[in-house]
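As you look at this complex, bear in mind that one protein chain is not there, while each of the others sits in place.
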Amino acid sequence: MPEGPAPALVAEQFDDIIQQRDAASFGMWIFLATEILFFGGLFASYALYRSLYPAAFAAGSHLLKVAYGASYTVMLICSSLTMAMAVRSAQLGRRKPLIGFLVLTLLLGAAFVIIKLRWEWYGDYLEHLVPGVSFAPQGEALEVIRRFGAPLSHVALFMIFYFVMTGIHALHMVVGVGLLTFLIIMAYRGRFVSGDFNTVEMVGLYWHFVDIVWIFLFPLLYLIGGRY
Amino acid sequence: MLIFPLKPQQASTFSVAWDHLFYFLTAITVFFSALIFAAIFIFAIKYRRRSKDEIPRQIEGNLKLELIWTIIPALLCVVMFVWASRLFIENSIPPAASTEVFVVAKQWMWKVQHPEGPREINDLHVPVGVPIKLTMTSEDVIHDFAVPAFRIKRDVVPGMYSTEWFEATSTGRFHLFCDQYCGMGHSHMVGWIDVMPQDEYARWLTSQMQAEPMAAAGQKLFNQLGCDSCHAQTGPKGPSLRGIVGQTIRMQNGQTRLVDDAFLREAIIDPQPIAGYPNVMPTFQGQVSEDQILQLIAYIKSLGGPPERKGTKP
Amino acid sequence: MSTATVEVPALPEVHYLNVNYGWRSWLFTTDHKRIAWLYLVSITFFFVVGGVAATLMRLNLIEPQGSLVEPATYNKLFTVHGLIMIFFFLAPAVPTVLGNFAIPIVIGARDVAFPKLNLLSWYLFIAGGGVFLYAVISGGVDTGWTFYTPLSTTYVNTNVLSAAMGIFISGFSSILTGLNFAVTIHKMRAPGMTWFRLPLFIWSMYAASLIFILAMPVIAITMVLIMLERIFHVGIFDPALGGDPILFQHLFWFFGHPEVYILILPSMGVISELVAAFSRRRVFGYSFVAFSSVAIAVISFLVWGHHMFVSGQSIYAGLVFSALSFAVAIPSAVKVFNWTATMYQGSVSYDAPMLYALGFIGLFTIGGLTGLFLASMAADIHLHDTYFVIAHFHYIMVGGAVMGYLGGLHYWWPKMTGRLYPETWARLSALIIFVGFNLTFGPQFILGYLGMPRRYAVYPPEFQALNVLSSAGASILAVGYVIPLIYMIWSLRYGPIAGPNPWGAKGLEWETSSPPPTHNFHETPIVTEEAYAYGARQEAHVA
Partner (left out) sequence: MPDHSLTGHVVPSRVYILTFVALIVLTVLTTGVAYIDLGYFNTVVALVIAVSKATCVVLFFMGLKYHKGLTRIVIIAALLWLSFLIVLTLADMHSRDWAPLPQPWQKAALSEPHR
């Protein structure tokens, strides 16, 4: 049996903890490549329809509130910072900062999901902007659509992409929040601080990836079409 | 005498050209398959294992051979690509002088309209020796208009017009198949193409003349739906449609669009504001069927094309 | 009831099969070899289900007006046949059974990189399969395996939702398997096992893993869009609401064409092993065969539009896709030539796996060459969506992928079980499969040329003779598939003891005991020679 610094932490198929960490992080990067293509199907469809119906997509983006999009972006960037710091704490074997940073990340992520569902989506629902559930823009929204001369069905198409893309993103956030909860519990029990930080690192990679998806969703959904 | 045919009927100009390509591809397939099969057989027998512990001489590989069997297939592929692509393009572009016939597909039937008026279901009468251009659309799912004897096939997609053309070279009755799976009745969505001598076809057309020509039906519809209140002549609400087909017009959002069949269909179903006119035209989606849209288009086209100066070719 | 061969060694005392017993030791195992067995049993089950559907279809087509079922039922049969065979039999067949069993042993590892993930893949596979079977039982699904919109989203009333859900879940099973293999091949190789010492099976499994990783997520998201459109009636693919049905075809075939190479690449890898082992020769042009796998994996992603030449796709896009489709033919041709050349001046034996390999090379050649017809834009006009296409892809998938799977299964069976199957029966069934296969699908080339459309429950009477011929061939083919099922089960108990290396083959897997111990090797092997080094040690062959 190979000699490792902490043999109990090395799974039996690996020679040592470094091979294990290498394999884990490489596996995670491959998983992220899969995720890129998973979101990619949506981005490709979005690109197609946006190029076909520019006016409707511009009108659609005016139905969303930039303030939401911008504050989500800031929240996610903050959470990425705290996540990176959490991984760093685990690398250095510092248990208390690790738990602290993980909890911060969790709070920011949870806030994102809650604000999105409770206020933004619910608001859209009240304004009848949810295709397939209740889509009948009224008042100001209708005026905006008129101003762009966009047919309602094409604006609905934009709203579908908005809900599907942000919905799947939010689903990833929920999974991330679950993973963070698990990490916090394990860290509380003293794991991750004796060279076995690769679980934290992998969740970190996932979390940053979800952040990157939002970095693209924000301009594509909220800003495009011009706010001038 | 075989109990099954080995070759489909050959009944259009394209089917002749197509068969030549097919024979070429078949020859290549037979040659290389025979080569590989023969090599396998010969090697398997000649180099069979003669003793249990036999270890043959080892050969690493041979760069020259590798290059040969990379480059020769590559060159053959270039030949196939060029030949097949040229033929495809030829098959995609109907001659300008074709007679137009309109096809609307729905689950599970083919509806055909001739510009002169006759309408048919699961049957298409055409004259021999005349290029026919089919303008096709679907009312529901994707279908496919395929005539094996003509070697033609094209998907019929809802929401857009697809075209295909043929020139029949012999008279007779030929199968029409729906080749794109379209639901429960897919295999019942079949029909016939009746290719007739030209004089007989003319007689057939006149015998069907109780039907009114598509353009006339379209004009009636045009007035019924009230299109004429804005589009009879250029007014504050909309442009006159006289001579609009083939023009390039400017939309309110700055795009320019060519007025063709597809544009006219979109303008009826999903109107977009044109530069210089208010955004007041309602949609006619649900009020007109695909057949009726084709009649309206036929009427608008009968109002003439763009002014002469547009045509650059003498 | 072992036979009276005297010099054959006994089974090792402790191996992965007898190390512990009970259902827990199987259902919660993380041993890649046991997981391979879990997959073997499950995909055999799915193969039987898909095969029954095919049998019913062929029976129905004996008469032009349909001799057995209503068109609605027929439509469900071909949908179920296609979906099961592609997603629940062919895609997992070689990777999850032979790949799971052999990859770690062949590269000299104790297990795959993520054994728990490997087990999770199997559970996802079973979950996906279960949901799909629910769809089949609760009314079936009749969209065709391609789920073309707007038919699948708006017009059919069958159980598209659960079918799509089943595909979605099993897609993740494949993704995780591909991920696991890619990491294993990168990070877990034994000391001295460099990339160019890897057996070619590993190269092609690696190429297939890349496709799993990059293509499966696209079909997953496409299935999500189908489900959303069905539930909420939104217009992503619905032309009436501004959507574009052809976009669906792009998304579907972006996955769909690479998927075909997922099915065939692993089998190509198996064939490289078989041809080398039974000719006792290093594969001719090793590096060309290795890189052709990678080339196929990459180019396969750029050719999807050749499924759409007559769909209304732009002519210009069609030209690009056609040219690239020809480009993907060349690495495949290189492989065939190199396999054939490997036999030249070799020491060719006629063991059953080799018969399957020879069958593969012949049938794959025909399947590949007829693919050129469909890559030629003009030729595709007439042949598209006819039985010519059916015949072509069955030559690739059944003549190619299934032959490779069966060949590989026979080759590694002694390693998996420690016992040999009855050789005469095995050779006989290989022969029956070859004959039955050609009789089934050969006539379909002519049917397609004559213009018979695919997915027709009833057809014009002039096509009957060829259909009867095809159905007759199918019954021979069915016999050919049942025989191995019987003798393989028989051999589990009564087969002669195989010994570590019954074929006298090279490779790390033949240096450990049959069946191997749980961690594959008693001590980590160190690799000092290239793959297929048959000339290196004359005494290598152990009887």
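Letters are used for the chains, namely A, B and C, taken in the order the chains are written, and counting of residues starts over at 1 for each.
In this section, contacts are C-beta pairs under 8 Å (C-beta built on N, C-alpha and C of every residue); 3 or more make two chains touch, one makes a residue touch a chain.
These figures come from a predicted structure and were not determined experimentally.
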Checklist entry - In the complete assembly, which of A:Ala70, A:Leu171 or A:Ile185 touches the absent chain? => result A:Ala70
Item to check | Touching the absent chain when the full complex is considered, from A:Leu32, A:Val113, A:Leu142 or A:Ile168 | outcome: A:Leu32
Next on the checklist: From the list C:Pro95, C:Gly305 or C:Pro353, pick the residue that touches the absent chain.
Outcome noted: C:Gly305
Checklist outcome for this item: Touching the hidden chain, out of A:Gly41, A:Pro137, A:Pro151 or A:Gly176, is A:Gly41
Checklist entry - Which chain A residues touch the hidden chain? => result 5, 17-18, 21-22, 25-26, 29-30, 32-34, 36-37, 40-41, 43-44, 47-48, 51-52, 66, 70, 73-74, 77-78, 80-81, 83-85, 88, 91-93, 195, 197, 201, 204-205, 208-209, 211-212, 215-216, 218-220, 223-228
Item to check | Touching residues (missing chain, whole complex) on chain C | outcome: 186, 210, 214, 218, 244, 246-247, 250-251, 254, 301-302, 304-305, 312-317, 320-321
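Note that only the chains that are shown with their structure count from here on.
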Checklist entry - With chain centres defined as C-alpha means, what is the inter-centre distance between chain B and chain C in Å? => result 35
Item to check | Geometric centre distance via CA averages, chain B-chain A, whole Å | outcome: 45
Checklist outcome for this item: So chain B residues touching two or more other chains come to 270
Checklist entry - When you check chain A against every other chain, which residues touch at least two of them? => result 151, 153
Checklist entry - Mind pulling up the chain C residues that touch chain B in the complex? => result 71-72, 74-75, 142, 144, 146, 148, 150-151, 154-156, 239-240, 242, 244-246, 279-282, 284-288, 309-312, 315, 318-319, 322-323, 326-327, 329-330, 333-334, 336-338, 340-341, 343-350, 358, 361-362, 365-366, 369-370, 372-373, 375-382, 384-386, 446, 449-451, 453-460, 462-466, 534-535, 538, 540-541, 543
Checklist entry - In the complex formed with chain C, which residues of chain A make contact? => result 11-13, 19, 22-23, 26-27, 30-31, 33-35, 37-42, 44-45, 48-49, 52-53, 56, 131-133, 151, 153-154, 156-157, 160, 164, 168
Next on the checklist: So in the complex, the part of chain B that touches chain C is made up of which residues?
Outcome noted: 3-8, 17-18, 21-22, 25, 28-29, 32-33, 36-37, 39-40, 43-44, 47-50, 52-62, 65-66, 69-70, 73-74, 77-78, 80-81, 83-89, 91-92, 107, 140-142, 144, 146, 148-149, 151-155, 157-160, 162, 175, 177-188, 190, 270, 285
